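All protein chains but one are shown in place.
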């Protein structure tokens, strides 16, 4: 089960090119496209005639045309044309999802009841248009349930074991870092500060540090995505807890959208600032990040496979699990709300 | 379920070479071979000793020899030899199927009750020996139930969307073609005529048309196979409904034999006539046809996968479904007959 009546990330603007794309989101099989006239759409990925995925079809000015017998569907789901037949059957339509495009992110509303409409605005993510940063991103597929990815991102202590080659650095420093967990509403924040530590390889490649650095990791968990602000400044030169601090900044957007109960999409971007004396390092940062996330994927998929082998085996908690466990309680509470009855009108006698 | 007490196509003569071949037909695991002395055979593909597939064995003068301990089986299923043992156990035999070879087609009888014998002759297909035509064919495997292939072949309106590169042509012409559906007994015929239309790429490659053509598509559905007569003549030069019409002729033999409830064999040949002024175009026609059928396979397998994802979702019928739906009723009726009790002798008091 997943929290519903929520915005989830369905993809990124740059994915909508000349072909429709198929993606399963929370067990819903969705086709997404941008019509010739520029409208974006998310429909159930099944022609109502012979069930061919509409993602096998072609995009036209007014919608998507099925690749089997040519039925044409509008972004709202209505069938606009049945070739060779004047009358369009009343039932000829496909389910449509509410989808909005903001900050190059495609947000889809996943209602509790079919046809339910959004009860709030889709989230903002201003980093994508902040001139101080440049970013690139990607979409990874996980053979693992979405909450294992939450766990991973809310507990960055694994960096010293999993990511030695990129953003890791010394394991002991990570494990002994000062850790603060805050929770409010549906958000959880995990803050870690590592003063006077060695800069890891990715940082050294991207920024001309003088020597040791003060390093920060600020993780903000939201139901649909995590924002992870990390970075470092020359040791002792700034207050690393100050949001206006200088130095090298990586701003990670990590949307985790369940595909099914046991698989997930990991849709991420990584933005970074450039040092004035250095050429643009966006590609380097992207490549190192992709490598890092590939390492996480291998670990998490191995973990999930093993959890299935040892189904029901108990797990022992340690100090790093505080943040992940908070987020699990948020998800648990929201999932419960899915099935709670809507408030009933009081019967007046 | 499949119609039983029927001949089905098991393969083609040219497939029986020096090795036995394994093929599952209507859930029966069959090994087929031609003995050294020329007899053809279809046996259950399992040695009665240790269950090795007999298709792992070798062909000899008198039958097939198991590749594990060398038991030899005759085309009728009897064990002829147990190496190292004089006495052949009474139970040492394998199930045999009735199989006949006609017109380079291998027909297998699929009885309602085990051991049931044919109640009619296997079908003829004289095109394979008609001197006006040359042909080639192939065996495709489908990850889709057999009736989805029937649907596809009985509704050639999809040509304008699926087969633009080969035999398609203008979508509107296909969708608006005059269509006639006839049914009689277990046969369904779908006739489509497209006067004064543009010749599609395959036709242009194979025949020197003067310009626009009168084009015909005559589909004859039988339980085990469809005959599809298509072709075209220079527009206005002949009555395209006349079986003796001139022009370019493609004669397709399309045997669809269920492998299981959800997979099928598509065993086809395509014959064509050659224009006296042109070199033999058999290979071109074969290659274009194979390409076309590959396109169908991709569409139908994508359709089936999606039907499974959306199990039970309703489909909306349109005008092109008349022929396919007729054929589905034939199959439905025949499947029902499988389970009807045989006529009972009347008890005389």
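Think of it as A and B in the order they're written, each chain with its own count starting at 1.
Operating definition for what follows: a contact is a pair of C-beta atoms (placed from the backbone, for glycine too) under 8 Å apart; a residue touches a chain by one contact, two chains touch by 3 or more.
None of these values were measured; they are calculated from a predicted model.
**Q** Any idea which of A:17, A:260 or A:306 touches the chain not displayed?
**A** In the complete complex, the chain left out is touched by residue A:306.
**Q** Which is it among A:175, A:284 or A:334 that touches the chain not included here?
**A** Touching the chain that is not displayed is residue A:175.
**Q** Can you say which of B:84, B:115 or B:185 touches the chain missing from this structure?
**A** Touching the chain that is not displayed is residue B:84.
**Q** Mind pulling the subunit B residues that touch the left-out chain?
**A** 29, 44-46, 48-53, 56, 65-71, 82-85, 89, 91-92
**Q** When the complex is taken as a whole, what residues of subunit A touch the one chain not shown?
**A** 151, 155, 157-158, 160-162, 171-172, 174-176, 299, 302-303, 305-307, 309-310, 313-320
Keep this in mind: only the chains that are shown with their structure count from here on.
**Q** Cα centroid separation between subunit A and subunit B, in whole Å?
**A** 48
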